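Right, one structure below, let's go through it.
Of the protein chains in this complex, all but one are displayed in their positions.
Take a look at chain A:
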């Protein structure tokens, strides 16, 4: 195999019968270099990537060079061990993302690395916490997640609980983890235990990865957590001190790269995990308790839209959305929940067409209140539904789920305004807003 090679280099390598993993020799300008041919990750198609004896990779252009195959390499591709069914206390369902994969440089492919064996090799401490089993459901990058995959995850969770697990861990890419968390939260109507989503911000192929600590913590939560909710478990701060379990419908990725990117918004997390002491500290008591059954209704309406308002946004976009068949729109409005008053007419027309329009705020922190200013009142009169302190993405996923179960607009509106799984917090105490620290 000659992963990553194209054009001139590929041609030459094929000619001499070299493959990735073989030892090759390049002679150029009097310099002789011998090394292992590596997959190319170069933009330039004349470059050969060679691993030298000292472990360094370096790129050599085939221009003015002679290339020889010295010896064929052994195939280093590790077969994925098939997973036998085994009894476990915690099931780890892996869906992809940094935490669940490692780059296989021999093939250049990203492959799931979370077979049960690999998990235990990766973090032997887990044996002391729980019997675990793993299922590699799929291996997709977080940004390629789709509602149809949510359904598969939900079905997997249901069968894992039916197999007798006391909690489920879902390894997931972080970019869209909070969308999946919401989808699971709304669709899993009854749960016998925690469903803990976990990811990592530093890939598991580096010594400083947060994946082990996050994974250990999520397994602790899945086994011992008292709550039967969908939670997201990630680093609580940049230090490796503790992990926070956030309520899945109240959490958001607030930083592109930090370990503590996930923050509860308008809410406090469910629990804090001191992974070194293997101790869970519940931070609140109003969580949903474990029940005896598992029940799910995994259906989602995909004809929805998330519309972010900005000065200059033209109202015709709403007419277009309605005519394209959209059944519901979540508006990410300004401040307390506004768009310009030019939108009053188009929203009214949307409502007449049976399209649900719900209002959230691009402030993220705080609640919408459409009674304070005239525009808010006008928008309400036009049929726009204020959605309290729901995060825009959570409102969108909730709408997908509600619309898949309800056709009556009044009922849709009632459900969207009801607190189903903790997505609405009617009491905002003074401590719920972060203060950015600087001197």
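Here, a residue touches a chain if its C-beta (ideal position, glycine included) is under 8 Å from a C-beta of that chain, and two chains touch if they have at least 3 such contacts; residues count from 1.
We adopt the following convention: contacts and distances are computed from a predicted model.
Chemist: Given the options "Dehydrogenase", "Methanol corrinoid protein", "Glutamyl-tRNA(Gln) amidotransferase subunit E" or "4Fe-4S ferredoxin-type domain-containing protein", say which is the protein name UniProt records for the missing chain.
Modeler: Matching the unshown chain against "Dehydrogenase", "Methanol corrinoid protein", "Glutamyl-tRNA(Gln) amidotransferase subunit E" or "4Fe-4S ferredoxin-type domain-containing protein" yields "Glutamyl-tRNA(Gln) amidotransferase subunit E".
Chemist: One chain is left out of this view; which of A:8, A:152, A:202 or A:348 touches it in the full complex?
Modeler: Going through A:8, A:152, A:202 or A:348 one by one, A:202 is the residue touching the chain not shown.
Chemist: Pick from A:159, A:238 or A:297: which residue touches the chain that isn't shown?
Modeler: Here the residue in touch with the unshown chain is A:238.
Chemist: Can you say which of A:190, A:258 or A:278 touches the chain missing from this structure?
Modeler: Answering carefully, the residue with contact to the hidden chain is A:258.
Chemist: Residue by residue, what part of chain A touches the chain that was omitted?
Modeler: Contacting residues on chain A, toward the hidden partner: 28-31, 33, 38, 41-44, 47, 49, 51-61, 76, 78, 102-106, 202, 204-209, 212-213, 238-241, 256-259, 439.
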